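== chain A ==
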Amino acid sequence: LGGGSDRGGDKFKFGVVTSLSGDLRFGGEVTRRGYDLWKKTINENGGIEVDGSSYEVELTYADAKSDPSTGADAASQMITSEKVDAVLGPYSSNVTLAVAPIMEKNQTPHISGSAESPRIWEEQYKHTFGTVPTVTLIARQAAEEILSLDPTAESVYVSGVNGPFSKATASAMRDAAENKGVEVLAYDLNPSDTDWTSVVSSAKSEDPDLHFHGGHIGSHVSLLKAADQLNYDPNGFFCHYGVNTSDFKDGLGGDASGTFGATVWLPSIERTGGKLFGSAADYAKAARDEFDQSPDYTQAASSAAGIVYQQALEELGAAPPLSDTEQSKLVSILEDIEVQTFYGDVTFDKEGDFYHNNTTTSPLPVQLQGDDDEAVVVGSSASASEANYPVSE
Partner candidate 1 sequence: MVSTELLSQSIINGLLLGGIYVTVGVGFALVFGVLEIIDFAVGEYVMLGAFTGAIVAPMVGGEGLLVVPLAFVAFFLVGVVIQPFIHHVTTGDRPMPLLMGLVFTFGLATFMRGSILTIFGPNTRNVPTNALSGGIEIGGLGTFPEVRVVTAVVGVLSLVAFMYYLYRTTGGTAIRAIAEDRDIARLMGVNINRYQSIAYGVYAGLTATGGVFIGLIYSAGPGMGLQYTAFAFFMIVLAGLGYLPGIIISGIVLGLAQSLTAVYLGGELVFFVLFGMIYVLLLVRPEGLLGKGEVA
Partner candidate 2 sequence: MSADTPQQTSRSEASPPVLRAEGIVTGYGDHEVIHDVDIQSHEGITCLFGPNGSGKSTLLKTLNGIVPIWEGTITYGDVDLSNATPDEIVREGIATVPQGGGVFGTLTVEENLRVGGFTVSEQDAYRRRREEVLDAFPALEDKLGDRASSLSGGQQMMVSLGRAMMTGADTFLLDEPSAGLSPALVEDAFELVERLVDRGARVILIEQNVTAALRLADHVNILVAGELAFDGSPAELSDEEELMEVYLGL
Partner candidate 3 sequence: MSETLLQTDGLTKRFGALTANDEITLGVDRGEIRGLIGPNGSGKTTFFNSLTGFYTPDEGTVTFDGTDITGWESHRIAREGVGRTFQIAAPFGNMTVRQNMLAVQTPKSVDEHERAQEILEFLDIDHIADDDASGMSGGQKKLLGLGRVLMLDPECILLDEPTAGVNPALADRILEHLRELNDRGTTFMIIEHDMDVLKQIVDTVSVLDQGRHIVQGTFEEVSTDDRVREAYLGSADDDEVPV
C-alpha cells in the first residue's frame, strides 16, 4: 500500500483515465487507440524534445468503468500514486465532470480527446481542455449544411435521446433548423432504451422532409430499424454521434447506407497537417497499420490531444518529472497554444460558454455511401462529394 514509488525522470508520464469497461467501453476503446497511437509514434520519433534532449512518453491507464465515482478515484490514483505529469481524459461527459474537479484540486493539466458535451465547458474548469469541438457546434454546422442540400428541406423532425450529450446534440440540430427558417415539426426526446416505433409513427404522420436524431449508436440503430419496419422514409436521416463506426454499420447490417452524420475529421479530409503526422491520410494509414481498422474523428482527436501536449511541453522546456509550478505553467501555455496537426488546427477558447474547448477545427456533414458504406463529406465544402439526396436505396 501507500503512495506510488518515486518515479525516475527519464520519461514524460501521462495518466489516461478512460472507460475500458462498462457501458462506455466502446468509446473508451476508441480514445485508447488514439492515445496509444500517439505514444507509439512519438516514441519511434525519439520522444518529446526539450532543450535539445528527447524524452520518451509513457502512458498509464486507469479504468473509469463508465462510472463517475470510479473515474474520480482513478484520476486521483493517477495523480497521487502514479505521479503523472499530465492527464489525458475520459470518454463521456459524466465521467469527465467527476474527473475535472480532481484536476482542479491537484492543479494538474487535463486534455480530453473525446468529450463533446457543452456542459463541461460551462463549468469553466481551469485545468481541463478538449480537442473536439463541442457537439453544439458540430451538430449545428453539419445540420445547416444538410438543410441546404437540394431540394431544400422545408420541414424537419428532431428526435433525440434524453441524455446529456444526446440532448445537447438534438437541441443543436433544432437550433440549426430554426436558424435556417426550416419548420421544426417536433422536438421529441426519449429514454435511450425506449421502443422507437412511437417516435417513428409520430414522425411519419408529420411527414417531414428530413429526420434529425441526436443520440448514441444504439439508438440510431433502433430508430432506423423501426423506420424500416413501419415503412417510414423521409428524404434523409441525420444521426449523430457515430454513423461512421463499424458498430453502427454492423448494427444495421447493410441498411446503413444513405445515413447522414457529422464529423470534424475523416481520413480523406484535407487539413494543413503538421506535427508528427503529415496529413490526415498519413494518420489514417498509421492507424490502419496499427489497429487494422479505419480511425474516426474521436480517435484522431485523442491523438491530437497528445500532439497538443507535445507542443506545449516543448514550449515549456522543462524536463520530466514536472514540478507543481511547471504543471501550472503548462496550463497557461495550453491556454494560448496554437497547434497545426493532421487533425486540424487546434486552439482553446479563453472565455465564454466554450471555455477551454477547441472550436477551431471545423465540422463537416458526411454521408454513408457506396457498397461498403464509406463516409464521404457532402455539402458545400470544396472537396465535398455529391450527396445521395433525397436518399434512395
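In picking the candidates, the idea was that all candidates are chains of the complex that A comes from, given by their letters.
Observations on the structure shown:
Heads up, the rule we're going with is that a contact is a pair of C-beta atoms (placed from the backbone, for glycine too) under 8 Å apart; a residue touches a chain by one contact, two chains touch by 3 or more; residues count from 1.
In this text, all values refer to a predicted model and were calculated from it rather than measured experimentally.
The candidate touching chain A in this complex, chosen from 1, 2 or 3, is 1.
By the touch criterion stated above, chain A contacts candidate 1 in their complex at residues 21, 23, 25-26, 159, 162, 188-191, 193-195, 197-199, 201-202, 204-205, 217-218, 221-222, 225-226, 228-231, 246-247, 250-254.
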